[in-house]
Structure formats: structure tokens, C-alpha cells
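Just one protein chain is left out here, and the rest sit where they should.
By letter and in written order, the chains are A and B; residue numbering begins at 1 in each of them.
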Amino acid sequence: MSTESPHHHRDHHHPVVIFVNRREIEFAESHATGFEIKHRADVPETFKLFDPPGDEVANEERIELHEHERFTAISGQDVS
Amino acid sequence: MTVDTLPPDLAQAIGELEQTFSGRIAIEASDASGVVIQLHDVVLAERWTPRLGSLWFVLPYNYPDAPVYPYYIVGATLSGPGVPALQPVVWRGMAAIQVSLRQTAWDPARDTVVGCVLQTQSWLRLT
Partner (left out) sequence: MNELRIGAVDHHRLHEHLFQPDRDEHGALLLAGQQLRSDGGINLTVREVHLLSSADFPPGVHGYRQLSAASLARVGNRAADEKLALVSAHSHPGSGTRTGLSHDDVAAHEAVFPHLLDITGADAVCGVAFGESSAAGEVWRRDGHRGSLDHVRLVGANLTFLTDGATEPTRDSEARFDRQIRLFGDQGQARLRGMHVGVIGAGGGGSILIEQLAHLGVGQISVVDFDRVQTHNLSRIMGAGDRDARKQTKKVDIATRQVRRIDPQIRTNAIDGDIADARVAAAVLECDYLFLATDTATARLVANAIAQTFLIPLIQIGAKVESRPSGEIDQIYTAVRPVLPRRGCLACAGLIDPQQLQRETATPEERRNQNYLGTPEVIDPSVTTLNAAAAAGALNVFLMSAIGQADDDLAQHRITLTREGTSLATRVVTRPDCRWCGGSDPSRFARADLQLLPCRPTVAAARRVGTIQRLAQLARRLRS
């Protein structure tokens, strides 16, 4: 019987799929910084990245990723 | 923009420049863009001829919300391999070298023109 906790195993090595602007991105680990998410999604680092509740994820901020979470990245330079 | 209508932020910045670079600052002109400023006697690296030049820049009317960018070296020329941040241009009727050192994360609450000019001065001494 394994003594390793399945929860511990999932935290560090289980790949996570998230969406950034509907684009599917896979991360090998369940944590990433805002910069890493933008880089993987090929989004400029100057863009604003929002998590599903609407909080902005700063470039240097490290967050936990959850399966199929949908992030939004926008420039904020909208026009009228 | 005349002296009498100088926005408080610009007046403060000019005062700080005068204090830091005592005797080397001259105000050359002011217009709708802002105030054109010259910093004399800037020491330049070996690739420049002569080794002493003038650093010009525009302090924009909405400084510090807008940063100072770019800078211009007037009165000196470059030799040697090209540097991407240094480009010959004609600016306000003068032959100049445009110094395009952009501060990537300008924060108007923290960053100042004095800090940027000091950084630019240091970079020019080495590049």
C-alpha cells in the first residue's frame, strides 16, 4: 500500500489544463505566475490577466491553477 | 506654455533637476508638448567624438504621468558598430543621436526625471 498521499502527488506533478481567451494551455504543474501564464498563452506581458472571479493576476503573482479554469487576457486599451 | 503658467509638477521637476545638476541645466524652449531641457557637459564613452556632449529632452506637460522619452545627444557623433538604442536623427532642426532607453515599467508615483537622467548619463558613459 503506498504511503504517498494522492493529494500531495496531484499538487506537484499533475498537469493542469486552463483556458486563456478560449485557448487551451497545459501546465505541467498546478502553480504558475501571471507572467508564465501570459507567456504560455502567447499574450503580451503588458496585457491584463483576470482569473474567473475577476481579480487581476499580476505578472509576479504565483497562483494555483484549477482544471479548465477560464482566464481572460485583454490589453485594456479599448477605444470608442 | 510660458513660465508663468508652468504646471506645478513641471516646476518641481525643473527645480529638482537644477538641484541635482547644478549649473548644467538650461531651459531651451516650451511649447504644447512641454519644456525642452538641455543638460550640458555629459561625459560620453570612447566611441563618441568629442567625449563631452549635451543631453536634450522634453519634459512633457503631463509629466510625471507621461515619462521623459527619448533623449537626444547633440554636438557629438558616434563611431564603431551600431547600437540599437542609438539612432542618428534630425530633431527640432538639430542633428542629434536619439537615445532610446525606455523604462519598461514607469510609475508616476515613484519614478522621476532626475532618476532617469542619472541612469541615462551613466549608460552613455559606458556605451
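Definition applied: a residue touches a chain if its C-beta (ideal position, glycine included) is under 8 Å from a C-beta of that chain, and two chains touch if they have at least 3 such contacts.
A quick note: this is a predicted structure, and the numbers were derived from the prediction, not measured.
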Item to complete: Going by the touch rule at the top, give the shown chains the omitted chain contacts.
Response: A, B
Discussion item. Of the residues B:T49, B:T77, B:S100 or B:Q119, I need the one that contacts the missing chain.
Written reply: B:S100
Discussion item. Can you say which of B:I27, B:A45 or B:V74 touches the chain missing from this structure?
Written reply: B:I27
Discussion item. What does the interface between chain B and the hidden chain look like in terms of residue numbers?
Written reply: 1-3, 5-9, 11-12, 14-15, 18, 23, 25-35, 58, 60-62, 64-70, 87, 89-92, 98, 100, 102, 106, 108-110
Fill in: Chain not shown, touching residues in chain A
21-23, 42-43, 46, 48, 50, 54-56, 72-80
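Note that only the chains that are shown with their structure count from here on.
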Discussion item. Could you work out how far the Cα centre of chain A sits from that of chain B, in whole Å?
Written reply: 40
